[in-house]
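For this depiction, one protein chain was excluded, whereas all remaining protein chains were kept in their positions.
Chain IDs A and B follow the sequence of writing; residue 1 opens each chain.
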Amino acid sequence: MLFVESRQWVIPGDLLAKGEYTAGENVYKDEEGFYASKVGLVDFENRVIQVIAVHGCYLPSIDDLVIGKVLKVGLSEWVVDINSPYKGILFVSGASGRPFDSRRDELRDILDVGDVIIAKVLEFDRTLDPRLTIKGRGLGKAESGYVVKMTPTKIPRLIGKKGSMIELVKNRTGCQITVGQNGYILVIGKKVEDEVLAVEVIRMIERDAHTSGLTNRVGEFIGKRK
Amino acid sequence: MVGKVRKKLVGKGGGRVDGRKPNDLRPIKIEIGLLQRADGSAYIEQGKNKILAAVYGPREVYPRHASLHNKALIRCYYRMASFSTEERKSPAPSRREVEISQVIKDALEPVIFSEFYPRSMIEIFVEVLQADGGTRCAGITAASLALANAGVPMRDLVASCAAGKVDSQLVLDPNDVEDKEGEADLPVAFAPQMGVVTLLQMDGLLSKDEFDQAFKLAVDGCKQINTLQKEALRGKYLAVGAAGGPGQGEKGG
Partner (left out) sequence: MGDSSEVISNIERKRILELLSRGKRLDGRGVRDYREIRVERGVVEKAAGSALVSVGETKVIVGVKVEVGEPYSDRPESGALIVNAELTPLASPSFEPGPPDEYSVELARVVDRGLRESKAIDLEKFCLIPGKKVLVVFVDIYVLDQCGNLFDASLLASVSALMSSRVAEYVVGKGGEVEAKSKYVPLPFSSYPVSVTMARIGGDFVVDPSLDEEMVADARITVTTDKDGNVCALQKGGAGVFSVDEVLEAIDVAIEKSEELRRDILGV
């Protein structure tokens, strides 16, 4: 039995349902029923109840595409900020195709503090910090552009069904946009004005993530500005 | 010893110094998500109390050796600004502030799903800008909202309220003068959905019956405050056009 309607706002501790359901994201179950653990919109799909949270930190998943910022250069690895309580570790083996000779080669020549990278999560579990790689298509160091930060819970909305939303933004603003699952988004445009527009659109999508008709409104918004 | 006869704090009809009836809460105003840097924040005014709570985390633990392998480390700091009290207070933490930091942490930790974030840290900061009795309670109420604002997964919100005994009358939400001059003070924190008490302290003298009544009064106060917490969250996230809602988006590094 459901105690809430689909797309209803819930807060931690709200009773959502009792009976034969499965607890999805941000929902917990005890003997009495299913409850929300975060502020957000409740959503039902089949018999899975989840709450699309308004805020939340990023927990890495294997194969996630993430945008990161190098914080430290170690002896054989870089420590990377990936907007998570867990810092990403990028070993040399995950960065350079060429064999690395610690006597001759300098880590800083490959990546230095402050560099922005597009990476993939190779490994992560509860006992180890996430391991990253920048070897692969579309991965590597970002030479220019602008990084926007969005709460990771809204990333699926930014991407849209089968990428429809993000493709719309990319095509209409003419920008290259790489969306990290971790809530960091790299925007590269030919002109600064294009980037500024893309950033505004991304912020609009984050703000109105839970509303309907968003795709149309985004299209209109860009149309007025370009 | 010549004693000074103190003015009565509770009149015959139950009227209190600030005009309230024995079971009245002080007027409460709440604002959520007002700080830019903090992961979550909330501000509460309860009578003359003005308290700001902020949450950072889950984030990396420091010092590293304090890290817990199976859950997040929860830390809480309750501090009073020097100008928050009648006489200026030194900015350095007093023993009272250290104790209150501990009880606030113990009031909130039971509802937090800390096991979701092993080897990380969640920090709760409560800053009292103006104090007028019951600051630990208002601090917990605000901190609970700051945690929700930060997206920290919780079983429930926690609301907190005190009851007291003043001039032999049991009262709800004593202010500073009632707390200082009264016969007993009983702060309580309550997680309404789970139906459990997460903070309980008392100082003073109460008979068993008085305790029963005062305790129930305080728990009822917590429930009323929880309603206000929910309204505040709804107001924040359901505002017209959702403009008052979730983050304006922040720049990444």
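Going forward, contacts are C-beta pairs under 8 Å (C-beta built on N, C-alpha and C of every residue); 3 or more make two chains touch, one makes a residue touch a chain.
Model, not experiment: these values are computed from the prediction.
K.L.:
Of the listed residues A:Val147, A:Ile177 or A:Val218, which contacts the missing chain in the full complex?
P.N.:
Per the contact definition at the top, the residue touching the missing chain is A:Val147.
K.L.:
Return the single residue from B:Arg79, B:Lys105, B:Arg155 or B:Lys236 that touches the missing chain.
P.N.:
In the full complex, the listed residue that touches the missing chain is B:Arg79.
K.L.:
Given that one chain is not shown, which residue among A:Arg47, A:Lys72 or A:Arg126 touches it?
P.N.:
That would be A:Lys72, which touches the missing chain.
K.L.:
Which of these touches the unseen chain: B:Tyr56, B:Tyr117 or B:Tyr237?
P.N.:
Looking across B:Tyr56, B:Tyr117 or B:Tyr237, the contact with the absent chain belongs to B:Tyr56.
K.L.:
I need the residue numbers on chain A that touch the omitted chain, in ascending order.
P.N.:
69-72, 81, 112-116, 142-147, 192
K.L.:
Name every residue on chain B in touch with the hidden partner chain.
P.N.:
The missing chain touches chain B at positions 35-38, 41, 48, 50, 52, 54, 56, 59-60, 62, 77, 79, 81-88, 91-92, 123, 125, 127, 129-132, 251-253.
In the analysis below, only the chains that are shown with their structure count from here on.
K.L.:
Distance between chain A and chain B based on Cα centroids, please, to the nearest Å.
P.N.:
From the centre of chain A to the centre of chain B is 33 Å.
K.L.:
Using the touch rule from the top, collect the residues of chain A that touch chain B in their complex.
P.N.:
9, 11-15, 26, 28, 35, 37-39, 53-57, 59, 67, 69, 81, 83, 85-87, 116, 126-127, 146-151, 153-154, 183-185, 202-203, 206-211
K.L.:
What residues on chain B touch chain A, complex-wise?
P.N.:
The contact residues of chain B facing chain A are 39-40, 57-60, 69-70, 72, 111, 113, 116-121, 148-151, 153-157, 191-194, 230, 233-234, 237-238, 241-243, 245-253.
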